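Only one protein chain is missing; all other protein chains are in place.
What follows is chain A.
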Amino acid sequence: MITNMEKQAQAYEIMANNKDLNLKATELRLGLPGSESPEREVVVHGSAIKILVAGAKRGFSDAINGGYGVGLVKNGGQETDVLVTPKPALLEKKTQVSDKLNGQSSSPAPKQQVVGWPPIRSFRKNTMAVSHTKNEEKDDPKIGSGCLYVKVSMDGAPYLRKVDLEIYSCYLDLSSALEKMFSCFTIGQYGSHEVRTRDGLSETRLMDLLHGSEYVLTYEDKDGDWMLVGDVPWDMFIASCKRLRIMKSSDAIGLAPRAREKSRNCTEPNNE
């Protein structure tokens, strides 16, 4: 019987050999949430790029990153926005800030949407996004042509958060951002004192929680169904995601097969 790890290795091999991004885009991932491999090789535009996933990242980011570490290219390929390092947004920001502290102005960041710029209210952004879809129904919605604010709830957290899916280009980005956003909740649950003494490293608290894969990331799609995040290509995901929910794994058990069922119906058959 083939193990999950071997299945995943097979899948990656296929991906590495297959230079056609489109086929890759519809290929079903086999890895279950919680499984991981320390290094992944992904083909982007013909050249293999190693994605180093820090050993500490388990469960959560794997669940939504089961193979889709490929970033998307924006602006017709003028600039490659492939983010190949874990937590790229955070790294970039730190560089900018330290540059500023040294009195140097930072070099222009790669073309990424900046949070809150241009200064347009969400109401207007959301309204215009709907208008654009109505007016240009034949075209695919441009990446970054609007904004996609979705609510994110976490079981047990006292309030909701909102994220703009447009500013992320892959599941990695989204998972980093969510980890940062919700780590403050898990601090409350576990007590910062406890976590600090456990290993002394500055791992995020959420990661500790997720060593046990207690939480998974799910989303509600346009049909109102709740699915596991990570099963479909990023583009398809942001086009159909209406809201996100970080739910306890125990509650999510029923989701996995349904998600695969649904994907099976809309994409090419899985090669099992």
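Criterion: contacts are C-beta pairs under 8 Å (C-beta built on N, C-alpha and C of every residue); 3 or more make two chains touch, one makes a residue touch a chain; residues count from 1.
Heads up, the rule we're going with is that contacts and distances are computed from a predicted model.
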Chain left out of the displayed complex - its UniProt protein name, from "Aldehyde dehydrogenase domain-containing protein", "RNA polymerase III subunit GL", "F-box domain-containing protein" or "GATA amidotransferase": "F-box domain-containing protein"
Full-complex contact with the absent chain, from A:V150, A:M181 or A:A239: A:M181
Positions on chain A contacted by the hidden chain, ascending: 75, 93, 96-97, 100-101, 103, 105, 108, 111, 113-124, 127-128, 131-132, 134-135, 142, 144-147, 149, 158-162, 164, 166, 180-181, 183-185, 187-188, 192, 196, 202, 204-205
